[in-house]
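What you see is the complex with one protein chain gone and the rest in place.
Residue numbering begins at 1 within each chain, and the chains themselves are lettered A, B and C in the order written.
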């Protein structure tokens, strides 16, 4: 990630701001506010603003429960309870806003989370930066053979070089032709004074999906956790996981108690079906059980065994 | 509105908080943060937290438009432009959280605005306060004769007394019986040690709809304005308008530039249909036009004439 | 539940409709379309319209997965897979619309599910029916002693009579006074020709929370299942569960394959935290474990043991 001088200066200026407020603050999050946290080759995440902290969740729950809440001893106990029982509304009382730079094909996955507010850089209006995502070699994986939407082994040296060179050449050529059609270079200089450029809203269609875009993305804590649960999961595509991982760190700085409960109950947790529960009960009793006695599919059986690290029972 | 000593002290404590933050602030809103702004006889609105200010809207719009935005000279010009052209996403970048005490029948109107986060006091869990809304005499209006969902004239003295006494007696009796069924008074004292009380989740059904409830309500600036446009309008029921009016003041303190644009384009503005436009065009040209030449209904014609203060054209 | 002659006739007429359509249908749901399924003393649920069936879910998933889907053998296998892995969007492709008559205090719980469309009977506009919910004796439970938001034992005979008579008298008196203030009875007859009635939007505040209201409520299949998971659960208040139970039957008629998967993975399933999983693993291995070796609270420990029917391990 490379910032322009202008951008670095703007961030420095924002970070040296200091206002007084009666609002609650999240001191650990303030430390990294506005900072550009690098992701992939040209991407970043910046926390731009936030509202509330762990205490805001407790406060909202206490309004709901009224005098009854006094019994729960600690804030941490209350937050754990809320998380365990899937209470949703208290977690909606906190809000966070990010500035994100990310490749378009990742933006397309991301935007499927609808309960969020977005302002994206408009390529109808302005020219996109000349930046494309090129995976590092260790992330150039082959198609998985047993999971249609996943990756298998890293591909070998020679082929990796080839892939990278195809990606790089195509992105550069399409970007160059984008400029040609616009009759304007990224820096604003006109290419041929005798020509008029194609409309930006049309020229952009020539760019490849690894071109970087950027947006402001704002959501509440509940929906942020829904996002992270899916996108920091090992089933998620590596490139979006890279963003989710950095965001997990911002979550920890923002609401540390909620973060702990989230890691325990959501990220590290497991769901078991009614049928799965019967199997586990038998296993606890020391009874033998085989897939034939159940009506689980092979896939479902294996998922269950793996969830409890019963590797010898895989079939 | 009467706060308990405990509540007044809590508010004082919150208001004397002072934290440092790098986030943007809204100084005029900070002045009234946490304060209980009285509404109706026992209700209030408190601003509990907020995120962003006018500048956050500008900043979000500038991310969208990229380098192209430079041309618009001022922040105020940009915000007006966004408002005039119904741009929505930049206004979603600001968030506000209120603590509201309000009668249940008003809460039921309010909750129909779905794009908001809510934590309401739970009468399954705790006993509701002994507070009911009783309209002041000047708000005791008769059913409107020409608008099925509106009010007509204020009702006269004797009948007003009667209505108020019915409302008061019924609210007090049903609340007393609520306590009887719970076998517990509001202050927590048990009524008859030899009895067990009815479950709170059942007993509450005996309360009247003017009983006060309370909630935390959080929304973004765009949806707040949608709420205010409908609820501060003269077609809205007086009781919810009383809340909306106080919230308009908090809007002004929070985002003064947006407030001005909102008043001009939304609150004071008018929508004209395609057919209505043709009529106005003729009027501007000085042509005569009567309802017979249009296919407007009488109601629609009158709405149009009133919008342009053409009282002599009402039929 | 008692329908007026007019209502019964209208339902009969609707049920004798027969149109041709190229759309997919749900034959079992058609059988009960428009029918008023009675709930509580005066409430009902009617399925008014629907869109899609099990096949629509499969079809939507196949668009997503393209040619890749062919491998999954059966529709049922695919729907189970989607449910198990919390895929959400294919279930959003089906939609259902209900007409519901329900007590206001239940309507207030229900409306907290925001992702739905609602048209409620307006008491600003029209007079509410003279119908109140009165629990049957076996549902008159005492406040639970160990769960602040639940019910304990059924309350005994004498006290039950008392409670019912309080509820009945208060509802009837407040309704009578509602009519007095309106100067109009439910049947539209004026009470005193020399008076004008109070505005409906004001008079309604005198009604108790067990008064029945009604609405059209429309939602997609995913959000319907979210609703049913919470509201058909034994933690939910009995009165809303009564609605959820009837709706579960309509779910079964509408999308039988999805219904089976829902019962297995959602309703009958369990979530285990990261820490809980470690405990279950030890139990499967036949190791001993006591709460002291974990950092679970007593409450959390017991919830875990109950989930796997390990009653001897409760503490």
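The rule is simple: a residue touches a chain if its C-beta (ideal position, glycine included) is under 8 Å from a C-beta of that chain, and two chains touch if they have at least 3 such contacts.
Note that this is a predicted model, so its numbers are computed, not measured.
Engineer: Out of A:1, A:191 or A:205, point to the residue that touches the absent chain in the complete complex.
Structural biologist: A:205
Engineer: Using the touch definition up top, pick the residue from C:39, C:78, C:93 or C:209 that touches the left-out chain.
Structural biologist: Counting the whole complex, the residue in contact with the absent chain is C:93.
Engineer: Among A:36, A:155 or A:230, which one is in touch with the chain left out?
Structural biologist: Only one listed residue reaches the unshown chain, and that is A:155.
Engineer: Please output the residues of chain C touching the missing chain, sorted low to high.
Structural biologist: 14-15, 17-25, 30, 33-34, 49-52, 56, 59-61, 63-68, 89-90, 92-93, 95, 97, 99, 117-122, 125-127, 188, 214-216, 218, 220
Engineer: Mind pulling the chain B residues that touch the left-out chain?
Structural biologist: Looking at chain B, the ones touching the missing chain are residues 65, 68, 71, 77, 80-81, 84, 89, 112, 148-149, 263-265, 267-277, 280-281, 283-284, 286, 297, 299-300, 303, 307-310.
Engineer: What residue numbers in chain A mark contact with the hidden partner chain?
Structural biologist: With respect to the unshown chain, the touching residues of chain A are 103-105, 107-108, 111-112, 114-115, 118, 122, 124-126, 133, 135, 140-144, 148-153, 155, 159, 163, 166-167, 170-171, 173-174, 177, 180-182, 195-202, 204-210, 237.
Here is the rule we use: only the chains that are shown with their structure count from here on.
Engineer: Can you work out the rotation angle that lays chain B over chain C using Cα coordinates, in steps of 5 degrees?
Structural biologist: Fitting chain B to chain C on C-alpha atoms yields 180 degrees.
Engineer: Could you tell me the distance, in whole angstrom, between the mean C-alpha positions of chain B and chain C?
Structural biologist: Taking the average C-alpha coordinate of chain B and of chain C, the gap between them is 29 Å.
Engineer: Measure off the straight-line distance from the CA centroid of chain A to the CA centroid of chain B, and report it in whole Å.
Structural biologist: Centre separation, chain A to chain B: 35 Å.
Engineer: Which positions in chain B are in touch with at least two other chains?
Structural biologist: Within chain B, residues 118, 122, 125-126 contact more than one other chain.
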